[in-house]
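Can you read through this structure? Questions will come right after.
For this depiction, one protein chain was excluded, whereas all remaining protein chains were kept in their positions.
Moving on, here comes subunit A:
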Amino acid sequence: MIALDRLTKRYGDTTAVDDLTLELTPGVVTGFLGPNGAGKSTTMRMILGLDAPTSGTVLVDGRRYRDLTRPLHTIGALLDARAVHPARSGRDHLRAVARSQGIGSSRVEEVLALTGMSEAARRRAGTYSLGMSQRLGIAGALLGDPGVLMLDEPVNGLDPDGVRWIRTLLRSLAAEGRTVFVSSHLMSEMERTADRLVILGRGRLIADELTERLLAGDGVRVRGPHLRPLADALPGARWTGPGELTVPGLTGEQVGRKALELGLVISELGPIGTSLEDSYLHLTASSTEYGARP
């Protein structure tokens, strides 16, 4: 569990994170979305105690990060996969991390196997591809078998196999009752992975919703051979294709009943699903720091 309370970070005149209050709960994958410069990484750095908040507090399992005696047993994090000394081997990197937490070398081999890095572990980290670095970072985050996992853009640089592997891993970690907090700019990925979505724009909380609710569109789409009477009977209905009507503000059942009343044949009837990308762009439209102007 991670609790942010009125968390704020200012650099001179710019406010990177603005009065963010958030509680990240166990058992779910929480996706952290936002355009570049929205303050996602700064928030994560403050959770780890790397940056000090200008005001507000962050607690991990009820304690400040710096008060955790062996922090990796409480929270495992991957903020920057490339933040590894390039001349040290992956295995030695993990061993050093393990030593600092009083974790034995056998656990290092376990997480290496789990992340598919056993083979590459003897090579210097500087020779790794981005995908391998991500795997090494995830291995480090899992080292202490923590109840909270926090990953910044973990699918960056992974091939499709790796992306699926991460998705399965995150889902199963949450299913085990852990708190999983993962940022990404890949909305389609978050759509499939996260149960809950937290969207940040210019450091402010824009949305905090269950993924399914954020994706639920407004209204229904109906198809059939002769829908003109239906279009005339339903005020807001508009044609969105040949033989296709979109009806906002009504449920499928309501539209179905109307069609039955009118004795019309319907070939298709269903809710409009918005893609997360659409909702996301809509929500962040006003807060994109470097948005393209028409």
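Convention: a contact is a pair of C-beta atoms (placed from the backbone, for glycine too) under 8 Å apart; a residue touches a chain by one contact, two chains touch by 3 or more; residues count from 1.
The rule is short, and it goes like this: contacts and distances are computed from a predicted model.
The UniProt record for the undisplayed chain lists the protein name "ABC-2 type transport system permease protein", from the options "Integral membrane protein", "CIC family chloride channel protein", "YfhO family protein" or "ABC-2 type transport system permease protein".
Residue A:96 is the one among A:96, A:113, A:260 or A:285 that touches the chain missing from this view.
When the omitted chain is restored, the residue from A:140, A:154 or A:203 that touches it is A:140.
The omitted chain makes contact with subunit A at the following residues, 45, 48-52, 65-66, 68-72, 77, 79-80, 82-89, 92-93, 95-97, 99-102, 140.
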